[in-house]
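Missing here is one protein chain; the remaining ones are kept as they sit in the complex.
In this document, chain identifiers A and B correspond to the written order of the chains, with residue numbering beginning at 1 in each.
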Amino acid sequence: MKLRKTFVFLIALALFSVTVLTGCGTGSVSGSGSAEAEKEKTVTIAMQNGMSYAPLTIMKEQQLVEKYCEGVSVKWVTLNSGSAVNEGMASGEIDFGGMGLSPAITAVSSGLKIKIASSMDSMPNAVMSNDPDIHSFADIQKDDKIAAVNMGSFQHILLAMAAKKQLGDAKALDKNIVAMSHPDGMTALLNGSVNLQITNPPYLYQEQKNSTLHEVEGIADVWPKGNSTIVLTATEEIHDQHPKRYNGVIKALQESIDFINDNPKEAAEILAAAEELSASEYQTWLENEETIFSTECKGIMTAAKFMDENGFMDNPAPESFSDLAFDNVKGN
Amino acid sequence: MIERQTLKNLRAQLIFLIIVIIGWQVMSNSGMVNQLTFPSVTSIGHALVRGFTQENMAEYVLYSLSLLIRGLVIGILLAFVFSSFCMISRTVYSIYNMVTSICDLIPGVALIPIAMGWFGIGESVIIFIVVHGVIWPMSRSILGGFSGINRMYVEEGKIFGLKGARLITGVYLPATLGTLISGIRMGWARAWRGLIAIEMIFGTTGSGAGIGWYIFMKRTNLNYAGMFAALIVIILIGIIVEYLVFQVIERKTVVKWGMV
Partner (left out) sequence: MNHVRLQVERLTKNYRTSPDSADILSNLDLSVPEGEFLCILGPSGCGKTTLVRCIAGLEDYEGTIRVDGNTVTGPGPDRMMVFQDYNQLFPWKTVLKNVQYPMKVNGIRDKQELRSRAEEKLKMVNLQEYADYYPHQLSGGMKQRVAIARGLVMNPGILLMDEPFAALDAMTRNKLQAELRRIKEEENLTVIFITHNIQESIVLGDRIIMMDKGGRIKLDERNTIPKPVSPDSEGYGAMWRLFEDALGDTGAEG
């Protein structure tokens, strides 16, 4: 009997500590009002590392959201993949998330209550090779290895688009893909442990300068210059219920993109400092004619259709542009 | 008496599972949770069926298992070879004991970048990590078993005329089989967990993709039902290995021999 009481006490103690330690119950029990109020005043934006997310870095460094959303505190989180950003948005922790085009499309199609709020940039993607025998996709053999950031990443989709166009089968190169981050892939390409890599700036610009590597043409045909590659998504909740904050962030993004386009030198200094890189080199990357920062979407329905038709998604693609993006977004 | 208690427990466990499943379904449909991240039992069931009928889940599973088995076999053999060297002298034993203690502390996942540098990209990296997961706990149980062996069996073996390798296969192995099986069991559990973690990090290897990769793909698609389906498959494999492999082996050996 006594033993049983002790057990009950221990269980109660354990439950109590879990509640306190995770901060779970405290808000909802004692201060539901204040938690609500706090949420009222914050906006959480998830970004990822790299040049593709330059508009968000500038927004953060120049405190542009604070400028357009007075009294709102901004929380920035940096995650390492679109999937992780989507998971954060699914759990309700994140309001805005920067990600590649394909995770955004996948998220909308799988029923996550988010949409594209703006395009951010169009970056060139290209397949680079260290193998002089490989000039076209048809030259890629069974045991050649292609580094790509991930299966299901936008680079993978682009590769599949090109494979479909050149080889007639979107999945023709799937077995050749090895998942590696862009910098790891570049190392692997340079030391020969992979033969090919599909990558984007700044790695692409660095690789293009290396005389031992050459480009295998094909990506630009299926994803021409100017087509969106990186977008900002937002939850329906923030769009529908907090239009002030939603619009504030969109305005901040517009200003950030304008700033990069108008003042590449200053932007490069800010961005280079954030990533510990040389500012002058960064500036050349920003000024490269293939690097385009714009809020206007281009090609996202094309990508969605392709992903749907070629089995990249478990659920059907959104039917129209308005299913995929909020009404403020211009483009196709 | 014992059987009646077992049956009673089994019934209680079954009822508990059914309650959990019903509770899950009710919870998922209640609107209190996000149905995307908390999919209903029925949608998990659909995902499971779809996984096997349309997405070659069985192939993913078999690929993972083939990597695992290759790694397990290599790991176990190496553990035996190294542990047998330890029988040669106390010095070798103490050195290997130290190596085992050190290496056992390294999580397999932490070795991935190094393994890629050594073996390039491909199955060999995954097998390397599986071997790493198996070899140290296996070595521990071999050495533990060998040093804890009833000396009398060894002396009898020597009296009968056994020496060297024949002494190891004739006396050491059967006499320590119980410990060895628990070592393999621990090694398998570690290797299996590690393998799935590596598949999720390391991605496809160019020649095939396993169940960890399947989860990763479902993650990319935000298909939580699919992820739960994969977890169920992983649990089922664990149950099958425990009940149809380890317990059968034990029943046919150490239990039959009265060594437990």
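Throughout what follows, a residue touches a chain if its C-beta (ideal position, glycine included) is under 8 Å from a C-beta of that chain, and two chains touch if they have at least 3 such contacts.
The shown structure was predicted, so the numbers you read here are calculated from the model rather than taken from an experiment.
Put simply, the missing chain touches B once the whole complex is considered. Note on the undisplayed chain: of the listed residues B:105, B:152 or B:165, the one touching it is B:152.
The hidden chain makes contact, of the residues B:86, B:115, B:175 or B:230, with B:175. Taking the complete complex into account, residues 150, 152-153, 155-156, 158-162, 166, 170-171, 174-175, 177, 253, 256-259 of chain B touch the chain not shown.
Just so we're on the same page, only the chains that are shown with their structure count from here on.
If each chain is reduced to the centroid of its CA atoms, chain A and chain B end up 35 Å from each other.
Of all residues in chain B, only 34-37, 116, 120-121, 202-208, 213, 216-223, 226 touch chain A in the complex they form. Chain A contributes residues 83, 86-87, 90-92, 103, 106-107, 110-112, 143, 145, 150-152, 174-180, 188, 193-194, 313-315 to its touches with chain B in the complex.
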